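Let's look at subunit A:
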Amino acid sequence: MDYFHGYAVVGLVAVVGVLFVTVAFAAGRLLRPEVPTPEKLLTYECGVDPVGEGWAHTQIRYYVYSYLYVIFAVDAIFLFPWATVFAAPGFGGATLVEMFVFLGFLAVGLLYAWKKGVLEWT
Partner candidate 1 sequence: MNPANYLYLAALLFTIGAAGVLIRRNAIVVFMCVELMLNACNLAFVTFSRMHGNLDGQVIAFFTMVVAAAEVVVGLAIIVSIFRSRHSASVDDANLMKL
Partner candidate 2 sequence: MADSSFPILTVTAVLPAVGAVATAAVPAARKAAAKYTALLFSLGTLVLALVTLVRFDPNGARYQFTENHVWVKNFGLHYDLGVDGIGAVMVALTALLIPFVMLAGWHDADPLEDRTGPNRRWRPTQGFFALILMVEAMVVLSFEATDVFLFYIFFEAMLIPMYFLIGGFGDRAHAAGEDEAARQRSYAAVKFLLYNLAGGLIMLAAVIGLYAATAKQLGTGTFALQDILNARASGKFDLATSTERWLFLGFFFAFAVKAPLWPLHTWLPNAMGESTAPVAVLITAVVDKVGTFAMLRFCLQLFPDASKWATPVILVLAVISIIYGALLAVGQRDIKRLIAYASVSHFGFIILGIFAMTSQGQSGATLYMVNHGISTAALMLVAGFLISRRGSRLIADFGGVQKVAPLLAGTFLVGGLATLSLPGLAPFVSEFLVLVGTFSRYPALGIVATLGIVLAALYVLVLYQRTMTGPVKAGVEGMSDLKARELVVVAPLIALLLFLGVYPKPVADIVNPSVQHTLSDVNKTDPKPALEAKK
């Protein structure tokens, strides 16, 4: 079978999706009214005029969590292939222990973050 076939089919679904969206947008454009007023075009802040930047209320926490995520997400890169082939004959305790060591490192990282209070929201 062709290497690309599976993905071609997937692409087909995407195409269908695109079609759907376009149709929807087209229909909407045809049907909906267009009466813009300055008030409408204001961003919504509970009725009062918006003040300041949108970034006003963001904190550094989000960065920290994203850092953590990046580290933990990539472990999947190694975890999934390992998990897939692990059951196959030939892989004994050694690979198991090695993967445990790997997870152990991640766990150490998590513990450190935990103890440092990074995981405490607020």
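Keep this in mind: a contact is a pair of C-beta atoms (placed from the backbone, for glycine too) under 8 Å apart; a residue touches a chain by one contact, two chains touch by 3 or more; residues count from 1.
On how the list was made: all candidates are chains of the complex that A comes from, given by their letters.
Keep in mind the model is a prediction, meaning the values are calculated, not measured.
Asker: State which numbered option touches subunit A in this complex: 1 or 2.
Answerer: Among 1 or 2, contact with subunit A goes to 1.
Asker: Flag every residue of subunit A that touches candidate 1 in the complex, lowest number first.
Answerer: Checking each residue of subunit A against candidate 1 gives 4, 60, 63, 67, 70-71, 73-74, 77-78.
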